[in-house]
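One structure, pasted below without further comment.
One chain of protein is taken out of this complex; the other chains stay put.
Lettered A, B and C in written order, each chain numbered from 1.
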Amino acid sequence: MNHEAYETFSKAAGVFVTVGLFSVLYKENKFYRFCEHLFLGLAAGWALVAIWTETLASTWYDKMMGTVDEAGKGTSPAMWLYAILLPVGFMSYMVFNKKHNWMSRIPLGIILGIWSGQQIQSYFDTYGPQVRAGMKPIFPSTGQLIVPTSGMDPAVIGGNVFISQAISNFLFMFTLVSVLSYFLFSFDVKSKAILKMNTIGRYLLMIGFGAIFGTTVMMRFTLVIDRMYFIWIEFFQHTLLRR
Amino acid sequence: MQHVKPGWWSIDSPGLGQQYWDTGWFALFFTFIFMAFIVVNIKRAQGSKELFIRRIPGLNAIDEAVGRATEMGKPILMVPGLSDPVNAIAVQAINICAYVTKTAAKFSNPILMCAYSASMYTLAQEVIRDVYQQEGVPERFDPDSVRFISDRQFAFAAGVSGIIHREQTAAAFFLGEFYAESLIFAETANSIGAIQVASSTEATQTPFFIAACDYVLIGDEFYAASAYLTREPVLVGSLIGQDWSKVFAITCILCGAVSQSMFSCSHARGVEAAVQASSGNADAKKKNLADLKESETHSFVFSKLFKTNDPPEDLKIDRQPNAAAAPAAATNAPGGSN
Amino acid sequence: MVFLLSKAPTQARKPIVWILTFVSGGVFVLFKYWPQPINFDKAKNLPNGPIESVGSLLNDLTSVFGTISQVLTAFMLGLGIFSILRIHGTRIAKQQKDWFFSVVLLVTMFSMVVFGYWDFHIRAANRTIDYDNAANWGFVNMGRDFLFEGLLQQMDAAMFSIIAFFILSAAYRAFRARSVEATIMLGTALLVIISLMGAVASGWDSAVDRIATGSNHDLLVNLKISEIANWITKTLQTPAITGIKFGIGLGTLSMALRIWLGLERGGK
Partner (left out) sequence: MKTKGIPKYIVYLLLVICASIPLFFTIPVPGKPFDSSADTFKTLMALQPGDTVLLASDWTGSTRGESKAQMISVMRLLMRKQVKFALWSTADPQSPRCAQDTISEVNEMIKKEGGKPYVRWDDWVQCGFYPSSDVAINNVATDVRKAFGGKRDTDTAGKLRPVFESPVLEKIQKIEDFKLVIDMTASKTSDYHVQFISGKKVPLLFSVTGVMVPETNVYYNSGQIVGYLGGLKGVFDMEKMMEYGLNVPDKDGKIQVASEKVPDKIEGFPGKDNIGNGTKYYPTLHSALLLMIVLVVIGNVEMFKANKAAKKS
């Protein structure tokens, strides 16, 4: 098979399965189910390929056996201790053994332990700067309302906090604090003011969610457009009609 | 070689602790105090004292939904999220489902539970059977009511939508980790008119639940709900610990904002003075501003506690050369440090 | 080792698991808290005294533990494959409903494995040929490319894009100004969508510009849609999402702490 014919064949197959998966929008059908199982099989198969070629071969096998270049000179030493990981890894398969299934918790426990340790390790690096971003100057340092476009030294403009900026900064801080306090659960709120604050916190949350909705729509639509581009332009126009 | 002396808020010896640089003790204290809050409160909760958690509005909706399903005589669907393998979120989700099942068992209402992974299926099976036993009606438990569907995201979505259509469920609970498929569930359940209570720990999926479901537990409310319903000391304690941490963070933000405002006022005055002193000379202005910046590095601002920085590259500590690794190091030494 | 563990008494099981969890997590926590040597290059210098030695050792240990976690996770993949084989194997053996589709699944999985490794082997055998250039492909390389690029990638994209259809119908049906909350969410979402439409946004902006330049009002410039959207993003959305994320982060921290200290009762 020459390369051009292969391209056409491969693209046609891509269109075929895309249409097959889209057919579920009308109704669940046999064509869809066929494509679905094809999909599941390929994904599982590729995972099996990649697990060795992309991961274990270099992260585990090469480290355990050591590597040599073609002249026979060692480039990295062999660390046989990594072999221990094989039986530890196999313990996870004990989950199917009624008597020893507790052993499957050992590899899981190690993985979860590492996960927890890392969460604690990285906590400040993740959230410290975000808390810091909430600390903005909320009192204006000048009586002027907005940033002037001219007539003032740029250094002075940069050094000052104008009233409009102060208001924005205050709103930023207020939103952050009210959203945080919306999620306080152990305080019995009876005072009306705090209840009001809670409602406002919920409204502010909705603004955040609205933004997520908007950008999510953009993403999903882009993916549909990409599919359509593939079917109409890449396949029909470029491959079939050769234009 | 440059020896930089950090401000008074740092640990004084620059030779100690790469990660203590600039934030000083504070970064480590910040995480530590949160951990301490959580552990202390778990211990408090494990003691005899009953700790307070406020009622979350959405929880009323649970009883309401079960009640309605009973009226209509149709089953209740529960999906405890797409966690593979079972993790702490899934466990909390199953705990809430157990509460729902308890209410349903009282009214002898049929339930349906869809599991995403094999491990979740095993756990759910055990928990639900337990609930029926505790309620004293083990004969009402149908092992087929807890089902394993698939562990592929969209295959699972397709399977659950099929069940919703076939069984015409009256109420649906989607609690736990949900991703892109959240909307597929919510849409399908809505199309048959089921009353829905939902929650996703993924903030990105919450708006879709809000748009399509009757009641949504947002963000943290999910954790709070499981603590509230199960009253398990570990969960209750850590929830209160988290509250204390939030109050601490809020206090930090408020202090920081005030301190920042004070700083910015004095900074603005400083800049104005520097500009005036230079009287139009660009070089003088540059120098004055640089001086101002230099003098400000030593003044204390609260937010400086939160700034992480590595020590400057030219800060050198005297060390013995490593004889064993020297030849290797010589071959790939970086060209000219600093 | 497995044999020794299988003899472990029942009451020792939990502590064994917990100690392993605690140690593997502890390395990372200690790494964070133990003072790390400043500007230290292990290849060139020896650590100064015991504090620096431990710091440098911890640095090495985190990498080792990281690798352990990666390798163990990789070994676990087999569990998923095993359950697929079990489910579809029984379906075929008992000729249950849809057993034909299970055959499809297993056959495609098998062929992907064969072509994947064969292709890997061919590429590894002669590294002087540039296989990134499609002109050098043989049958096996094409087979691998067909299964991976031609089918798997396309289906991945197709499956994900189906959600767009659901979003659209959900928006039409459910995105309504039913309550104050819903109205706020609707309003922001529409504003964001409009600001994402460059043509509409720039039309609006230039209209504002025309008015603003004529009337000499600096304040009017703020009515540009790009300005409004930007302001709302910066002042209201970002802190709101920061707040949610902070809460969820705290939840994760407390969960991590419970697992690390062995306080979590549930789990498996």
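Rule of thumb we're sticking to: a residue touches a chain if its C-beta (ideal position, glycine included) is under 8 Å from a C-beta of that chain, and two chains touch if they have at least 3 such contacts.
What you are looking at is a predicted structure, and each value in this text was computed from that prediction instead of being measured.
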item	value
Neighbouring displayed chains - absent chain, whole complex	A, B, C
Candidates C:T21, C:T108 or C:Q154 - the one touching the absent chain	C:Q154
Where the unshown chain meets subunit C, residue by residue	28, 31, 41, 43, 59-60, 62-63, 66-67, 69-70, 73-74, 126-129, 132-133, 148-149, 152-157, 159-161, 164-165, 168-169, 171-173, 175-178, 186, 190, 193-194, 196-202, 205, 226, 230, 233-234, 237-238, 241-242, 245
Touching residues (missing chain, whole complex) on subunit B	191-193, 203-204, 308-310, 332, 334-335
Subunit A residues that touch the omitted chain in the full complex	25-26, 46-47, 49-51, 54-55, 58-59, 62-63, 67, 69-70, 75-76, 111, 114-115, 118, 121-122, 125-126, 129-130, 132-133, 208, 211-212, 215-229, 232-233
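Assume only the chains that are shown with their structure count from here on.
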item	value
Of all other chains, the one whose Cα centre sits farthest from subunit A	B
Separation of mean Cα positions, subunit C and subunit A [Å, integer]	4
Residues of subunit C touching at least two other chains	32, 80, 159-160, 162-163, 167, 171, 181-182, 185, 189, 241, 244-247, 253, 255, 257, 259, 267-268
Numbers and ranges of subunit A residues touching at least 2 other chains	24, 36, 40, 43, 95, 108, 120, 123, 131, 134, 173, 176, 180, 183, 202, 205-206, 208-210, 212-213, 216
List of subunit A residues in touch with subunit C within their complex	1, 3, 6, 9-11, 13-14, 17-18, 21-22, 24-25, 33-53, 55-56, 59-60, 63, 82, 84-93, 95-96, 100, 102-121, 123, 126-127, 130-131, 133-134, 146, 148-149, 168, 171-173, 175-176, 178-180, 182-183, 202-218, 220-221, 223-224, 226-227, 230
Parts of subunit B lying in touch with subunit A, wherever the complex brings them together	23, 27-28, 30-31, 34-35, 51-54, 56, 85, 119, 152, 154-155, 158, 162, 203-204, 206-208, 210-211, 218-221, 224, 227-228, 239-240, 243, 246-247, 249-250, 252-254, 256-261, 263-265, 267-272, 274-275, 285, 289, 302-303, 306-308
Residue numbers on subunit C that touch subunit A, as the complex places them	1-2, 5-6, 13, 16-18, 20-29, 31-32, 65-82, 84, 98, 101-102, 104-113, 116-117, 120, 134-135, 137, 139, 142, 145-152, 154-165, 167, 171, 180-182, 184-193, 196, 218-219, 231-247, 249, 252-253, 255-257, 259-260, 267-268
